[in-house]
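Apart from one protein chain that is not included, each protein chain of the complex appears where it belongs.
For reference, chains read A, B and C in written order, and residue numbers begin at 1 within each chain.
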Amino acid sequence: MPMPDWLSIRRDKQIPAEEAGLWEKCPSCGEVLYSKDVEANLSVCSKCGYHFRMHAYDRINSLVDDDFVEIGADILPGDPLGWVDKRPYPQKLEADREKSKLSEGIVTGLAAIEGFPVALGVMDFSFRGGTMGTVVGERVTNLFEEARRRRLPCIVFTASGGARMEEGMLALAQMAKTTQAVERFMNDGNFYMSVLTDPTTGGVSASFAFQADIIIAEARAAIGFAGRRVIEQTIRQKLPDNFQTAEFLLEKGHVDVVAPRPRIRETLVRMLDYAVDRRRILSVLKAVPEFALG
Amino acid sequence: MPMPDWLSIRRDKQIPAEEAGLWEKCPSCGEVLYSKDVEANLSVCSKCGYHFRMHAYDRINSLVDDDFVEIGADILPGDPLGWVDKRPYPQKLEADREKSKLSEGIVTGLAAIEGFPVALGVMDFSFRGGTMGTVVGERVTNLFEEARRRRLPCIVFTASGGARMEEGMLALAQMAKTTQAVERFMNDGNFYMSVLTDPTTGGVSASFAFQADIIIAEARAAIGFAGRRVIEQTIRQKLPDNFQTAEFLLEKGHVDVVAPRPRIRETLVRMLDYAVDRRRILSVLKAVPEFALG
Amino acid sequence: MNLIVEREKSFEGLEQRIQELRSRGGADAGAQIQRLESSYEELRREIFGNLTPWERVNMARHPRRPLANDYIALFDQFDELHGDRHFRDDPALVAGFSKLRGRRLMLIAQQKGRDVKENIRRNFGMVSPEGYRKASRLMTLASRLRLPIVTLVDTPGADPGIGSEERAQSEAIAGCLTALSKAGVPVVATIIGEGGSGGALALALADWVIMPQHSIYSVASPEGCASILWGDASRAAEAAERLCLTSNDLERFGIVDEVIAEPLGGAHRDTPAFTATVIEEIDAALRRLEVQSPEQLRERRYEKYRRIGSWQEDARRGIASAAT
Partner (left out) sequence: MNLIVEREKSFEGLEQRIQELRSRGGADAGAQIQRLESSYEELRREIFGNLTPWERVNMARHPRRPLANDYIALFDQFDELHGDRHFRDDPALVAGFSKLRGRRLMLIAQQKGRDVKENIRRNFGMVSPEGYRKASRLMTLASRLRLPIVTLVDTPGADPGIGSEERAQSEAIAGCLTALSKAGVPVVATIIGEGGSGGALALALADWVIMPQHSIYSVASPEGCASILWGDASRAAEAAERLCLTSNDLERFGIVDEVIAEPLGGAHRDTPAFTATVIEEIDAALRRLEVQSPEQLRERRYEKYRRIGSWQEDARRGIASAAT
């Protein structure tokens, strides 16, 4: 399957400059940065190391060797509750599709990273705050089921504000669905890594994000169960700056590794190299010829 | 197999009064107690509830329905290091045998408790401070292997100052030996309860004591890894009174239940009733006819 | 201020008046009592007969609503087990061996307090990582010993304190969900009061989920939802309307397998009878499930949650519509 159009476009860096904006200001150090430089630097500020949020396809692009075979793209959201707040839910979805160039909060598919075939999921905060509705749950579940069938290692990049309110309990139940799929996948002896990016909270944090064999946190990412504001409201005091940061979690023993974005790919490759038996992979690939490696 | 002489004697309460001493003073409240009353009350002070240390056979006597089929009594200590401190190790063993009326720091065997056949081990602090040498390790291992063969639930009462110095690393290695035996026993789906009595520390605490499915602590017992004095020397300050007590451990989540000695038996029986399938037991008993139940 | 408690106050005068007339007796009292009672009944039916979602939220939080201990008292026996083996025993999560109609089982419940003092001790039913770790430890033990797992869910949500974050609340909840995924024994969950978000689901990944009529079970608290949507927590009633947190909604969505009708005015109007009914249904569910093999149980539980969602045909056609 060829690369989706959107990915090809990003890869070729053919975004019209007037669309992307020529300059961006770093919200951390205030430096004004040339947008193309930022993008070339994996959306990390070249001055202070601030991590801008990264588009799911950009992320995929920065990781995979060649083609990315997307699966689950045909799974699209409904409006099970007939939700309306300021706007009807379908309108919000439409606006997010427009804004994010994504069909939902996660992109899932198969790819090779440095020659390692993997199942890969990348969440994107720009679609409904990366919240998990039934589509995110279904795509994640499909990904793990597909990875289990093919005995591929699975990698998921998380970025989420939690369960998606607009789908009510149907969204929350995705925690149960995904947890079961991950458990089944791991119980068969397969290898799973999660990469927690900014922010990873709520129902995603409390399900597949923290079930992994190896948990990598992207530097400076905010990670936790309850949101920072909820905690501050509850305890009625300001939280220290480093609270719920990746670095804080490393000290508290919650994650295996913290890595800045430019080192995430190499970290993943090193871990795959340790955890995955190349001989097994090759035999799997022979058995599933339709899965072409670049 | 009939009850060992010593147990029969204790059961019949035929200990000559001049031997046992007519009166005992409670070290907690100072009350002077009639020895026979203390014994009748499971060696608990009737005034303040202080738990005197209890002889292993008295303990067994207070638990089992009828006969106790001792196993491992023929496993006796050697002197592998040729140890001498103030006295040679064999002399210390001899003195402890005399004093404690025990051949080593644990008594192991098969019995029924309220109709539940069980494998039962009871440690006794009066023999070398309940330290685990190779005999304790071997008897515990034998007990779990026997229980595994017969698919019996296993109960071990711990009381130990840790590994036995006089047998050096041979003593420490018993932690590895017993842990493996317990793991194998539990991995087969069998049920294991430990009862931590005063004191349970060091190598016993850090092996089979804390491996159990259900951990019961006898009220007021001191339980921990490092001894109280070692910690005080390390941190150079006095520890709070309740530190390392059974009640402290309950609050800290280390043990399932704390029970005063008079309620230990009924607690064990209730747990067995939950955890053990009576139908399975009966089929086991049919298969092993030589194990007579009272 | 609980909405239902306020409503109940408006009946108090009427109830007292009926009582007085009854005790006084007399020739004309009979007719008067009948009249009053009929208007009393009418009023109650009018007010309680068709509760709005927000009223149900208040019912679920009613200070006299049956709590976990009211249900636990009806089991044949219960022996509490404590601790996560690592850090602390969490009093907000009560768990232990139990028996129901002679059937051995593992009971795991969120316990709110009845008064302020107990609520502080129980942290208002908000479970800390230690509580979830105690739960997953005992779920695993139950599975090992082949004991069915019965859970009682009643929490505003998982504890959101600093300590809970420091000790990895997310990991603890994921651990419970994993333990329930693995369990080769029947799992029956009952949402007895408030089913607050992931902190509730952690105990409710079950083969059979029972929900009393006026309990709620929600992806977010109405207050939290309102504050996110409109920056105004006082619009909680509106949020409650939208969240589909009532038993009827959730049965329709397949989140809940069985709804149990409550007495007019709520479960607390007749706690003994109502809790007994719930226990009856838990027993019935266990009876249906216990004939299944561990593999069957796991497989069917997997498939049950596998199906939940609204993406299916609707979504593939790109049409927004409620799932069946």
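Operating definition for what follows: a residue touches a chain if its C-beta (ideal position, glycine included) is under 8 Å from a C-beta of that chain, and two chains touch if they have at least 3 such contacts.
Note that the coordinates shown come from a computational prediction; the quantities given were computed from them, not determined experimentally.
*Asks:* Out of all the chains shown, which come into contact with the hidden one?
*Replies:* Touched by the chain not displayed, across the whole complex: A, B, C.
*Asks:* With respect to the chain omitted from the figure, which of B:79, B:114, B:247 or B:273 is a touching residue?
*Replies:* The single option touching the absent chain is B:79.
*Asks:* Give the residue, chosen from B:117, B:137 or B:153, that touches the chain omitted from the document.
*Replies:* That would be B:137, which touches the missing chain.
*Asks:* Using the touch definition from the top, which of A:21, A:189 or A:240 touches the missing chain?
*Replies:* Hidden-chain contact among the options goes to A:189.
*Asks:* For review purposes, identify every residue of chain A that touches the missing chain, sorted by number.
*Replies:* Residues in contact with the chain left out: 189, 191, 210, 213-214, 250-257, 267, 270-271, 273-275, 277.
*Asks:* Can you list, in ascending order, the chain B residues touching the missing chain?
*Replies:* With respect to the unshown chain, the touching residues of chain B are 74-86, 89-90, 93, 134-135, 137-138, 141, 162-165, 167-177, 179-184, 187, 202-203, 205-211, 223-226, 230-231, 234-235, 239, 243-244, 252-254.
*Asks:* Contact with the hidden chain only, please: which chain C residues?
*Replies:* So the residues of chain C touching the unseen chain are 85-87, 129, 133, 166-168, 171-172.
Keep in mind that, in the parts below, only the chains that are shown with their structure count from here on.
*Asks:* In contact with chain A and with chain C at once: which chains are those? Just list them.
*Replies:* Of all the chains present, none is in contact with both chain A and chain C.
*Asks:* What is the chain whose Cα centroid lies farthest from the Cα centroid of chain C?
*Replies:* It is B.
*Asks:* Using mean CA coordinates as chain centres, what's the chain A-chain C distance in Å?
*Replies:* 33
*Asks:* What is the distance in Å between the mean C-alpha positions of chain B and chain C?
*Replies:* 43
*Asks:* When the centre of a chain is set as the mean of its C-alpha atoms, what distance in Å lies between chain A and chain B?
*Replies:* Taking the mean C-alpha position of each chain, the two centres sit 53 Å apart.
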